[in-house]
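Notes to accompany the following structure.
Omission of a single protein chain aside, the complex is shown with its protein chains in their original locations.
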């Protein structure tokens, strides 16, 4: 089963990177979303996916049973999911604002900074 | 008085100097000179009890956890330096006050403040016993000298010279720092005196050669030794009082100071002495040739300073106790006459508005006191009796003869001395006593502030020559003793009888006279030799500098071309490369359970769906469709969590996925559904390659991870302690709200920041409407 998981995670990572390389901002955001899903699975995988029992201590016992899943990666992923969501929401807000004020989300058109010129040109060459 | 108090007074005083100078106006130089003068007094008193190689040590803790201190130490050698720094500092302050009298008040005030700060930094350098402290002060002198050299910042040449000196000296400083760290590593302590006493341990260290090269780099850059000799003459762009200070007594001699200190530490490394003799001698020769081919008043003086520094470096490289005496003697003598000559040059340039020696003539009548001082200093520079320099020069030749270090050092010293004689005539006889001053050529006369410094120093040079005992017992004896680490009898006198040294002196003087008489013809020849200038000047530095700039420009134009896809591709490619190389080099065992044992149908189907959706997302032209596909991947991972014992994660992922669709839908509502493709077919192929490579590396990394043993210590800790200590049965939640609660606090703060940012970002647009 590990083989299937590792293969799937690798493929999803590749898909995320491919979308990340697009020039359309929305695709990039979707790529980030894919990539963060894949990375969460990497963390999950690193704690070994072997058990189906939730890491909850059973009543009457004071310690987690051996059969339970590894709680450590779960705690890490839980916050990562929420933070990843906040990141994507922020990126989406940037995109929304860019669409409203510039009118395009194609990177080729988002060149307000580049049209200022390079520092190698003298000040007279810059606009 | 503790040594740290002296440093505190110095730094606090220089911090207050600027506002004070602005209030005082014309008298600022005289009043501010009280600071260096009183420091001079304090140092004199503090060190008056020193005998032989004794020292006053004061321990100052700084970063105890790293074993870094700011220990201070005053012995004869650092006291001599401290006295030169503060003594000449006093005169420079007075002179600078007068020099800036006719310039805007804020300029003079800033300059005085910088000079005093510079003095404090140098004082810190020579008083530090901690190598870390020494380095900090050392770099501080580089920084302040950058500001002083570039003081006339409206001049492009001044800015260039300032940058050049900073790059060379601060760069050398970094090398020194590396050397210091290695010393600390090898000897277990950053104490300079400890390093001086542990020469055997240092010589036995495998890093000894590296340390030596690094320390030499630091000292050679600071003291303008070949091949770093080019920056110092360019630094003459500084206002003259700064030149007098930087180049006579002090900053450039810090390199010499460092070498003299490390001479003991490297006592058992013969290469150290050889390197000093070779580079010092080369510097003397190069600077001598260049000094004779210049016409600028300050330029000639600067080249002769480089030559003097070469002499000092060479002297340190020589063996034997006389060399130590000669070093400290020549150091003092040079400080006295070179500062005087710089003062005189400044006054002459100030008076006439001209900088070339060819154009400045017969200033004797207009500047009488300055002329006398210049004459005395010239006699000293030529090494003629009865000045103190004569005594110093006798020692110099004696040290050479005693150590028997070969003809190269001897030739360098005699030639160097001969050129000193010629330069002495060129810079004092010609401008002040020969020829006739042109009518109305003198704009500014001399004022007490302008002639006090040269007069005092020149007189001192003469006085110490007549009564050498005055300098020896309190100053030179302890200084030389500190250098060799044991009490050293020093008994200089003007007349030694007919010795070989006297013969060499006479030879040097005769050669020098000949050079002086031939100078106009020599100048005409040398000044037109472009190849000489290229070979010995800063052409190499300029090429390197231009090359670095060109490289930076090319890199920037390639990497920073304004196309975001290229940035991402660069980052992805670099990450790919680093990870792949790391995996190949580490060659970890790759273990993936190739059998399909433990295969469960439900997760396998979910995984298959996720991959299919992921691929679909990359292929979809329609953005909403791609959003749905990405959403499927998210819900799929939630299902995976649910199927593998992580209900907390599943719930969170489900909620987040729903909210994500809600938010991204708001964005998509304002966009065309099928935006045109942004990538060319070629770019898509490159991207597919990058993405495929990334997937492959991820797979290899996961395989390597599977092979590594799982460290379960933390998991076991949480499993065992969760209920007894935090009274919670859901271990995941207990980790979040209890064991690692501070992390969680930080994470909700990040969520809050993101929300605030979105709130502000999208609110600004609401024109005319009140932001809610």
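Letters A and B mark the chains in the order given here, with residues in each chain numbered from 1 onward.
Throughout what follows, a residue touches a chain if its C-beta (ideal position, glycine included) is under 8 Å from a C-beta of that chain, and two chains touch if they have at least 3 such contacts.
As a working rule, contacts and distances are computed from a predicted model.
A chain of the complex is left out here; the name its UniProt entry carries, from "GvpL/GvpF family gas vesicle protein", "Na(+)/H(+) antiporter subunit B", "ATP-binding cassette domain-containing protein" or "Anti-sigma regulatory factor", is "Na(+)/H(+) antiporter subunit B".
Put simply, the hidden chain is in touch with A, B once you look at the whole complex.
The hidden chain makes contact, of the residues B:189, B:677 or B:730, with B:730.
Touch with the chain that is not drawn comes from one residue among B:26, B:295, B:542 or B:655, which is B:655. In the full complex, subunit B contacts the hidden chain through residues 647-648, 651-652, 655-656, 658-659, 662-663, 666-667, 669-670, 726-730, 732-734, 736-738, 741-742, 744-745, 748-749, 751-752, 754-756, 758-759, 762-763, 766, 769, 772. Interface residues of subunit A facing the missing partner chain: 54, 56, 78-79, 82, 85-86, 89, 92-93, 96, 100.
Criterion: only the chains that are shown with their structure count from here on.
Centroid to centroid, with C-alpha atoms defining each point, subunit A and subunit B lie 42 Å apart. Residues 553, 556-557, 560, 562-565, 568-569, 572, 592-594, 596-600, 603-604, 607-608, 610-611, 614-615, 617-618, 623, 626-627, 630, 633-634, 637, 640-641, 643-649, 652-653, 656, 659-660, 663-664, 666-668, 670-671, 675-676, 678-679, 687-688, 690-692, 694-696, 698-699, 702-703, 705-706, 710, 712, 714-715, 718-720, 722-724, 729-732, 735-736, 740, 743-744, 747, 750-751, 754-755, 757-758, 761-762, 765 of subunit B touch subunit A in their complex. Residues 1-24, 26-30, 33-34, 37-38, 40-42, 44-49, 51-59, 61-64, 68-72, 74-75, 77-79, 81-90, 92-97, 99-101, 105-108, 110-111, 113-114, 118, 120 of subunit A are the ones touching subunit B in the complex.
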